[in-house]
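Dumping the structure here so I can ask a few things about it.
Yeah, one chain of the complex is gone here, protein chain that is, but the others are all in their spots.
Chains: A and B, in written order; residue numbering restarts at 1 for each.
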Amino acid sequence: MLTTILPILLFAALALAVIGAGKRFLMWRRGRPAQVDWLGGLLAMPRRYMVDLHHVVARDKYIANTHVATAGGFVLAAVLAILVHGFGLHSRLLGFALLAATALMFVGALFVAKRRLDPPSRLSKGPWMRLPKSLLMFAASFFIATLPVAGIVSADFGGWVLALLLSVGVAWGVSELFFGMTWGGPMKHAFAGALHLAWHRRAERFAGGRSTGLKALDLDNRNAPLGVEKPTDFTWNQLLGFDACVQCGKCEAACPAYAAGQPLNPKKLIQDMVVGLAGGTDAKFAGSPYPGKPIGEHSGGPHLPIVNLNGKALVDAETLWSCTTCRACVEECPMMIEHVDAIVDMRRHLTLEKGATPNKGAEVLDNLIATDNPGGFAPGGRLNWAADLNLALMSDKQSVEVLFWVGDGAFDMRNQRTLRAFVKVLKAAQVDFAVLGLEERDSGDVARRLGDEATFQLLAKRNIATLGQYQFRTIVTCDPHSFHVLKNEYGELGGHYQVLHHSTYMEQLISGQKLTLGTHKGGSVTYHDPCYLGRYNGEYEAPRAVLKAIGIEVREMERSAFRSRCCGGGGGAPITDIPGKQRIPDMRMADIKETAAEVVAVGCPQCTAMLEGVVGQRPEVKDIAELVADVLLESAAPLKQGNPAPVAAMEVH
Amino acid sequence: MSEIIRRDPRVEWIARNRLHPLHAAAQPAAVSWMGPNGVIRKNPHGVGFIGPNGLKRIDRSGGQQGGSQKRSTASAVVQLPLHVIEQPAFHIVVVPDMVGGRLSAHDKDLLGLAHKLAGSDGAVVAVIFGEHKENALDCNGVDRLLQFEADGFSGYAPEARVLALAALERQLTPRHWLLPDSRTGGGELGRRLAAKLGVRPATRVWQVADGVSSGRAGAGREDLVQQAPRVVLAAVECAEPVSETRHEVRALALNEALVRHIPRIQDLGAVAVDPAQIPMAEAEFILSGGNGVKDWALFHQAAAALGATEGASRVAVDDGYMGRERQVGASGIWVTARVYVAVGISGAIQHLQGIGACDKVVAINLDPTCDMIKRADLSVIGESAAILQALIERVAAYRQGGARDAA
């Protein structure tokens, strides 16, 4: 009897799965077109899955091993089951293989079930609590049903009672694992996830690559939407990406805004996008809500606006403005979903179409347009900080080794100390450098994160035109935000440069023995990784190497390097200023205090400002450039000593 | 009272009367005495007295009596020379704002400018609507005063005022009309007058020299330089106020009777504005709280009792005690209050930047070394809650007393 029921069940489930897959695919395709490498993506998918995705999952060994067992067992079992039970290839060999696969899957599923006994809060409950049972049921049912095939028991073992039980078990298993996969069950993540990996919007992220720059809006095309108003304004592969979410909540655990009690939860945001994609309310969401926003009050549909400024729609605007664009969620996401892209896309609509950048946002954008800096300072004062430093100007020198990109920190009295320290270092190393002076403009970072793509492109194009007039080998900057934008986001607009963060450049100077340095004497030091240097650009080593070179052994924080917690200063968050339960910099300062370090080394003007804004007793905040400048040895005497450097060089020869 | 030194018979009597309790004080400081070794000692400082000009005088005629105490006489007000214009060759008319019934600093500058323009032949006419409380019109350069009865000009009546000024124009045809380019009335009245007279005025004028006026133009990045027109709306500090002459303040009357008209704009009176609703940037009295405020309910109570607009430091806003729109400082709002009371605010540089334009700063703080104290005109070191509580009670007592007085 089983031999008739099982194929029917299997093929029915498969057929339903195929229909569901088609429906789901059409649902994604409601999004805007995107260029993908259809075949190449599919061919690259297994590798992306096994290597890149596993690399992220393997940060948690328990779940990595569990997933390998369960998923590997399932894929094998599914293929073999179709062969054995679907097509009736009752070979003993296949039978034993199927037994092994289901056994493996069963063991894996046991571990899944174990994790679900007392799940951490980041995990979604609801249907996800059912999944381990479904997995066990599938594995157990097929195991028992395959025993006769392997010849371990006789074909009529157990009689019709067992056959009935097994059919129920198989029915449950295949409905969850086959057609549940394409009809919106928890297993959807496998199906959508695989295709998402194949047709990912940032294919460069795989095979060790890095792609973090935001994608430009086509402002010349008047018909293209300015950002995302409704779910169908996303590109179709973004929608596919949302569907790949496995609701593991790693993003939620990493999100600084969520931890600060601001109304953002990256996981919920992605799930809301899925709700928008299919239409409905968020009532079925079984994870943590946006802090302070109860579940069940929001709803949307593919063609309905995501944000309603005068009421409730799918997502509230303040959720989108809470993000610091620190990319911690993207870094943690095992499905490689691009949360930040989605958030900025939706912000673009709010800023460019609705003119609804909250709080100081509008003022900052107006300032950027009128004065090229977010503070609205007179543009003529951009070089005042260096009035006594006698810096060479690009307009005078035309061609230099290093173009020192000063950034808007030029207007900030605190940051001017950093800038002066770095100039001291450059001069000590006798670097051939110059600044743009009054020709420099804001890099456009803040404008872009606030969704004002038009102002970003305006600033970027003018900067690219300015830079185009001069010859230089590299751009060096103390500001990771400018660094990121110049390096990764100007390319799309035609500006390709070699850009270095000042920590990287100092590391090169030190390893090139251009600097004679003493040792740091100011007490223990910890180092805070800026998001835009670390996660955005993968530079974790150079700052640490610089600190090591001046005799500092960094007391690492628990959350450092790629897990570094944001200072709260990115993405225009201090400007949009969405209230939460606590402040992100306060939380970061608590991390810093845990190391009992007396100094926290930073490499970013934003981080400096945010961390120095923490009130009460706290470690001193110092830029790496300041720490290095403090221990420079040959101070103010390079001319007097004749030319020691060339002599030393001769000796080396 | 004159500065002539007179004998004081009473002091002389006290000096003679050894039993008088003030006898010792009335003695002349000993000038010479026998030292312990029989040598005569002299105290040259004890000799003489301080004369009326503040210089020491030694009177060897022996007429000096009654000790060497400095006699305190009220120093006489120096009589400034009177500037008389009998037959003015022309008139310069000034319409001062008279905020609160007195000449404002702006008005005084304007009268100074008027005098510069009038020279020695012209007369400066001040036009005042209604009653005033100013008693130094003469020292500020008013040669002629045209004072209109309050009737018809009270409250907001710009149209009636312009009609009155137009009548004066027909009578005097002044060479210049000078009005303060202020938000307190002059700016509006001057422009209405210019429009009525069909004269293109010079506005925001900060200098008139040799008949050429310079005024700010546009957004203040340019100056408009032109022959000074008949109507000049001048900015603050357009000239030095009159200080060296007295003037007649001779009353002037309008020859023609003013025609009554029906106002097209009717003043329904001032609207009570809740201090809390006043935009921070405009508020004139701000009570601002920071990290040191522990009892926010008391803080709000104090603000209500004082009738102050509430402000906050960044920390207080970050901690959620106050709304972001209440944040004072470089990244918040730049305020221009006349009195700014900072409670428990240590004074980060950004905050001090934001209160740069405030007249008087009062600090209430526990830490006597903080930067806010350095900026403040008055600082009280102590627990803010106790001081605020005491302040609330003091103001309540004052208000009650005021009510009793009125009753």
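Observations, loosely collected:
What we mean here is this: contacts are C-beta pairs under 8 Å (C-beta built on N, C-alpha and C of every residue); 3 or more make two chains touch, one makes a residue touch a chain.
Note that in this section contacts and distances are computed from a predicted model.
One subunit of the complex is not drawn; among "Electron transfer flavoprotein beta subunit", "ABC-2 type transport system permease protein", "Hydroxylase large subunit" or "ABC transporter substrate-binding protein", its UniProt record names it "Electron transfer flavoprotein beta subunit". Here the missing chain is touched by one residue of B:G35, B:G307 or B:G320, and it is B:G307. Contact with the chain not shown here comes from a single listed residue; of B:P201, B:G311 or B:G344, that residue is B:P201. Of the candidate positions B:G152, B:G187 or B:G332, contact with the hidden chain is made by B:G187. Touch with the chain that is not drawn comes from one residue among A:E297, A:D366 or A:D432, which is A:D366. For chain A, the residues touching the chain absent from view are 222, 226, 351-357, 361-362, 365-366, 369-372, 376-379, 452-455.
Although one chain is not drawn, its touching partners on chain B can still be listed: residues 53-54, 78, 156, 158-159, 183-184, 187-188, 191-192, 194-196, 200-204, 206, 214, 216-227, 237, 240, 243-244, 264-271, 273, 277-279, 282-285, 306-309, 338-339, 341, 359-362, 364, 368, 373-374, 376-383, 386-391, 393-395, 398.
The rule is simple: only the chains that are shown with their structure count from here on.
Chain A and chain B have centres, each the mean of its CA atoms, that are 61 Å apart. Of all residues in chain A, only 359-360, 413, 574, 577, 579, 583, 613, 615 touch chain B in the complex they form. Residue ranges of chain B in contact with chain A, taken from their complex: 291, 314-315, 318, 320, 324, 331, 349.
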